[in-house]
Structures are given as structure tokens and as C-alpha cells.
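For this view, one protein chain was removed and the others were kept in their places.
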Amino acid sequence: MSSSGISGRLSAGAYFCSVALLTLAGFALAMFVRPAFGHSMLQWMGLESVPQAEARSFYATRVSSLFETHCTSCHGEKRQKAGLRLDSYAALLRGSKHGAVIRPGDARNSELFIRINLPASDSRAMPPSGKTPLTPDDVTIIRLWIAQGASGVRRTIPGAPQPVPEVKIPEDAPALTEKLRAPLAAQVRRIQMEHPGILSYQSRNSAWLEVNASLQGAAFGDAQLQALAPLRARIVQVDISGTSVTDASAPFLAGMPALEVLRLGGSRITSAALAALERSNSLRSLTIGDIETSEDTLAPLRKKHIVIHGGADVR
Amino acid sequence: MENERGIHQLDLARIQAQTRRHFLGWGTGGLGAFFLNSALAKPPSHPGGENAPLDFTRDPATPLSVLPPEFAAKVKRVIYLHMGGSPSQLELFDYKPTLARFHGHDCPESFLKGKRFAFIQGVPKLLGPMFPFHRAGKSGTWISDRLPHLEQAIDELCVIKSMKTDQFNHAPAQLLVHTGDSRTGHASLGSWVTYGLGSENQNLPGFIVLISNGGTTANAGKPLWGSGFLPSVYQGVSCRSAGEPVLYLDNPKSVSRDERRKVLDAVDEINRQTYDQFGNPETVTRIAQYEMAFRMQLEASDAMDIRREPKTVLKRYGAEPGKTSYANNCLVARRLAERGVRFIQLYHWGWDSHGTPVDKGLNVGLVGRCKETDQPTAALLADLKARGLLEDTLVVWGGEFGRTPMWENRGGQEMEFIGRDHHPNCFTLWLAGGGIKKGISHGETDDMGYDIARNPVEIRDLHATMLYLLGFDYRRLNYPYQGLDQKLTGVKPARIVSEILA
Partner (left out) sequence: MSVEPPPTHVRVWDLPVRLFHWSIVLLIAVSWISADQGYMQIHLISGLTILALLLFRIAWGVLGSTTARFRDFLHPPGRIIGYLKGRDGNKWFAGHNPAGGLMVAALILILLTQVGTGLFANDGVRFRGPFALLVSEDTSTWLTEIHGLVFDLILLLIWCHIVAVGFYLLVKGHNLIAPMVTGKKRTEYVPPNSNLIFVRSYIALLLFAVSAGIAVWVMAQGGYAL
């Protein structure tokens, strides 16, 4: 069927060859006119090395998260406004359809920095109004990073603002909590029923216990305190202010392996018993109220970094 | 007559028939739909990942019983010192030397364009700080010379200079600070906290309000410590530090405590019969409240009685038994904290330094307010610390908005006394106590003290942070009402101010 001889007509083979060539030429033109596309094509074909950033680099730890939060919803996987992707180090260096957005070493002339540094009233400002803006610290981080070479390797950039600490809210772990509470759960319940208001778990997700007998007054004494003996390993806080607990309970208190906070102002504990507390390795806060004591007694406790409240201030 | 009755009965029958018909007609379809909905519906997704909702149910007889926080709390109680009217941050904590240089100049147009002010009109003049500032303590925090006592405790404070609000009138601004919404109807901070945690002392209210310097109510009224949509048992109880601690708590003169007990027993019996008949748990709560009031008669008087304090302590606070004063209230606050009250709120009025009457001028009124509050506040902090309570108490001090860097010119006229108008853009608030970094400043305003330059903190961010310190994810302390899981922080996402956490 190929009638290459007839004027005006091509052979099918010649035609499709031309089509193939034209298609390639079209791609080449697109790659030339849109450098970002060009680079991504070359990298995809393996003809260009894909720039990578190290996991512990300044870029990975401080810069990329900024882009993720403020930029990639429009410049990322789902959308590529102006042909720009900011969701990877390689993409960032490829730039947008207008060209490179980062000039390593020169922040002031980097289009990305120019845009994020524009006043909010400028219509070209990035992120656009309506989106969470970058804080001045964020802009400084990006500026310093570009100015220091936009490296994917460097770990620290001098002068960069400190990272904002993140608050991690602990997640519920009901099964684990249940398991940790199980051994003493029955005893805790019994004591809570017999003496309501004294014993409670530190939190819904904790198996640690807190003892607050300060509202019991004189009715709470050594016997009641030592009735908590089965639970002593799990007690982290004891408040026996104003109770009738005496020095006899001091060894018991000192022997609690997890006790961190102890308040005994207004109880019948005296200075003599305070020395016993030196034994504790967990205690970090001690309130002695107006118990008469001397610095000699308190010094060893302070040496163990136990904060002591009370004394002269209370009188 | 007959006719009318007949018609009336027919009407009734018609209405009843309609109801039956309606019910039988679409009700069954509706019932089917309800069943399908509950059978097929996924459990609602909860913020905070896959965590189940927190359960705040309690025995209705003990609505204020203690519930543990969600996770380990840094603080167990809150003392909120609200400076009503709003203290001028530019005269106390936010040092603006550039503003001082421009004192007396006309306010630039950029500050005025498109803005609404409470009272400023036309072009006011800029007003530099009225008092000298200096760095104090080891932390070098800026403070003016108006708070010499508080200065001693400056290294305990975390001063937030970048608080912001969107309300420029007292009532809605106070509501926003204390209930999370500028309109009435929402539960206050103290109500949320007592709802979530209960109170350690069942003989005292969990949430107590003490007011000084100006009547018994705030601009925004009792909703500031109201329970909103939360059960009313969580509302704040306004107590007085002079005379009867709680109005109408004491028995009338002719009624003894025994007789009161008999009355209560009778009321209890009637309420129990009501409960047997209707089974409404609110009835049980009501019984519990009467019982609590009975117990409070003894304990409240004792808690509020500052005459029992040694003279040295009274002197340290500047407290005078028998009077109503901020100093007395601070001392009472410490006593209440010791006695397991969960949320103690102090209101002190008169900080609204517009400069209109002389006692509202910066150079008179503000000076007076500082004198009244400086010593007791410092004494309270020191006292809490000495008793080991500061490490698990959160103390908050602040107003409801800031004050303008401009000299207020009410009605466009220059004023005889010096004052500043309301300024929602930025104000200062400080925190002290457990879980808070000591001796730091957070946030900055611009050179003129007009806008926030760094680290803005919304009211809801402050609330989220407070709830975090109390051991709650602010999203999970919620209450279903009007089809929404209501939260203190409202519907907008809030940010826990992690930079100030220790």
C-alpha cells in the first residue's frame, strides 16, 4: 500500500517517522522552554543526578517542614502552581515554569525568598493571604539557608533561630494502664472506699499514685499512713500537711522508692526525722512548713538537689 | 358553654389524633431511620487520633468529686488574678523607648486608618511611657517602677507581651478571656476545670470568686464565672472576704444549726420522693448541693477567716481583717489553695485608665491600683512558694485587652488627665507556677507598642496551654451542646504555647 512515488504523498513509514521525530522535538522544546520540566525529565531518564538532601541536614530538619506546612498544598503532589513543587530537595532546585526559584548563595535574588519576604498586602506575596503566613523566624531560616548555599548536607547554620519545641500530648494507652494498675488495683479500690479523697491515680493514663491527706487533719496519723504500705512502690506524691503523722513514719516515707514530692508542714514530724529523708533517691521537692530545723539538717538534702520550701518564710 | 367545651374537647382530640397519626405515619419510618443511623454509623472520629472520648460521669450525689486528669498534670489548681478594666502594659511591662521618643507627636495615619476605637476620635497624640523602666532580677526582665514588690519575684514570672484579642469593649473582652467566647452562654474557665477535675475539698465550692474595688459584679456580670451550658453545679461562687463569706449561706439569726439540719432533712425527703417519681439526676445533685451548703457553713467561714493568720503574715500581704480588699482576697486565695479549692479567681477593678476622671488617669488611678495590688500579689507568690504550693499551682495575672500607645482624646478633645484607650492588638499577661519557664518574656510588640511583632498568643492559645498544664488535651475536654462538642477554646484550632513550658 505504500505509494511513496505518487506526488504529494508520503509513505506510512516516512510519515510516522516524522511524527515520532516531531513528538520528540516537541518534548525537547517543552524541556527547553520549561526548565523545571526539563530537569525532571532528565532526572527521570537518569541523565541527570537527582539532588538529595541528607536526613540530618539543616534542610531536612528545619527547612523542609516549613515548606510542608505552608507551601506544598499548592506546590506539591496534588497541585503544582506555576509548575513549582516544594515537596522535595530535588524539586525545589528544579524551580518553577519560570525558572529557578533558589539561587544558592544569593537569597536576595532568589525568587522564593523575594516572594515570602513581600508584605502581606502585595498580591504576589507567598503564602497568599488566607493561608497560614510564615513567621519572621521562618523567613529568617529560609533566608539564611539560601544565603549559606542552599545545601542539602550542612547540619547547622550559624545564626538560625532556635526551633520551636513541639508539645507532645501523650496518647491514651488503656490496655497498658490497665496492666500496670492490675497488681494493686484491688487494694487501691479498697483504700479509696475506706478513706475517700486521700488516694488517687496521677492521671487516667497512669498507674502512679498520689496521697493527699492534708484535708484530714489530725484524724490522719501514722497508722493511716502506714496502711498504705502495700502501695508504697507506686506512690509519687505525699501531702500530709496538718496531719498527726509523727517521726515514726519518716523511715516509711524515706523508703518509698518513687516518692518525688513530699509536704509535711504542720504535721508532727520534727527536724530529727528530716535527716532520714536523705535516704531517698527519688525525692525532689520537700515542703517543711514551719518545722523548726537547722541548715545542718537541710544541707545534705539540698546537696541531693532536693528543693526545700518553707522554714523561715512561713513563720 | 356546652358548645365551647365540646369544641375544646374536639380540638384536643384532633390534636391528639394528629400526633398519633403523625407518629404512626412517619414515626415508624423515622424510627427505622434512627435505627439504621445508629447501626450503620461509624463512631465519630475524635480529635487526638483514635482516643475514645473522655468520660466525665460521676455519681450525681458528688458532682465535684475528683477525677484524674487525662495525663500527668503540672498544676493542680489555678489562681487567676484578673485586673479588670485592663492595666496599661506600656506603663508596667512593655518598655517602648521608641514610643518615648515620639511622645507628643501626632499619631501616624497608618495606626488609625480603617480602625475602630472605643473612644479615640480624630488624630490623637502619641503617649510615651509615663514611668521609668529598668531590667530586674537575674532574668533581666523589663519592668517599670510601679511594681517594686512584684519585682522581687520577677524571676518566677513568665511575661507574655504578645497576647492578642479581637474585642475592644470590656464585657465581650472579659467574656472572651474567661469563657472563651465574647458572647454570653459559654462555660467559664473555672467551670471547665472543676467539671474536668472536680475539687479536692467537698466541703467548699470548687470554684470561688473574690472581688475587690468596685461592687460585686464585673462589666460582663456573673456569666464571667457562670457555668454556661455545663451543669450549674460547676459555676463559680462569689465569696466575700469581709462579713459573711457567702451571702445567704449562714442561717438566719433565729435558726440554729440543728434546726437547719432538720429543715434540710425534710427538704431531702421531699427531693428524694421527687427523684423516685421522675428519676432526674439533677434532683440528686440538688440534694448534694444543699448538703454541701450545710457543710460549707462551717468550713467556708473558717477558710475565709483571715483573723486566724499570724500578724506577720497579715503584714506581708497588707491585709486588714474586716475590710474588703485585694490584699485580703490574696490571703484568702492562699488559704483556699491550701484547702483544696480547684479554681480561685480574683477580680480587682479600676484599671481602665482612659484618663477621663482623675481616678482613671495613668498618673493617678494606675498608681493607686498598683499600690493596692503590688504587695499582695508578690506576697501571694512568695507564700505559695514557701508552702510548696507554687510548684503545682498556676497563677495568672492580666486584663482583658491592652491600652493604646496614643493619648486618648475622647471626642477629639485633648484631655486634662493622661489616659490610653482600649487596644485589642496586644497586651501583657504573666504566668507563674508549675510547668512554666521561670524568668522569661515571650513575644514582642513593635517599636511603638501598637502591633505584635513576634509570637502572637491568642486567648484560645492561652486556654489551651492552661488546660495542658492541668493535664488535658484542650480538644478532649468537651461537652456536647447544641449539636457540637463544645470546647473552652472554641471551634478555631488553638496552639499550646510550647515556648513557655518548662
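For reference, chains read A and B in written order, and residue numbers begin at 1 within each chain.
The working rule: a contact is a pair of C-beta atoms (placed from the backbone, for glycine too) under 8 Å apart; a residue touches a chain by one contact, two chains touch by 3 or more.
Since we're looking at a predicted model, the values are computed, not measured.
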Chains in view touching the one left out: A
Identified contact with the non-displayed chain, of A:Lys81, A:Arg115 or A:Arg232: A:Lys81
Touching residue (missing chain; options A:Ala12, A:Val153, A:Ala219 or A:Ala272): A:Ala12
Residue of A:Arg108, A:Lys131 or A:Lys179 in touch with the missing chain, whole complex considered: A:Lys131
Residue numbers in chain A that touch the chain omitted from display: 1, 6, 8-12, 15-16, 19, 23, 73-74, 78-81, 128, 130-131
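To be clear about the criterion, only the chains that are shown with their structure count from here on.
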Chain centre separation in whole Å, for chain B relative to chain A (CA means): 29
Sites on chain A touched by chain B in the complex: 135-137, 164-167, 169-172, 174, 197, 200-206, 208, 212, 214-215, 241, 261, 263, 265, 285-287, 289, 307, 309-311, 313-315
For the chain B and chain A complex, residues of the former touching the latter: 48-49, 51-52, 54, 66, 68-73, 200-202, 310, 312, 338-340, 382-383, 385-388, 391-392, 453-455, 468, 471, 473, 496, 498-499, 501
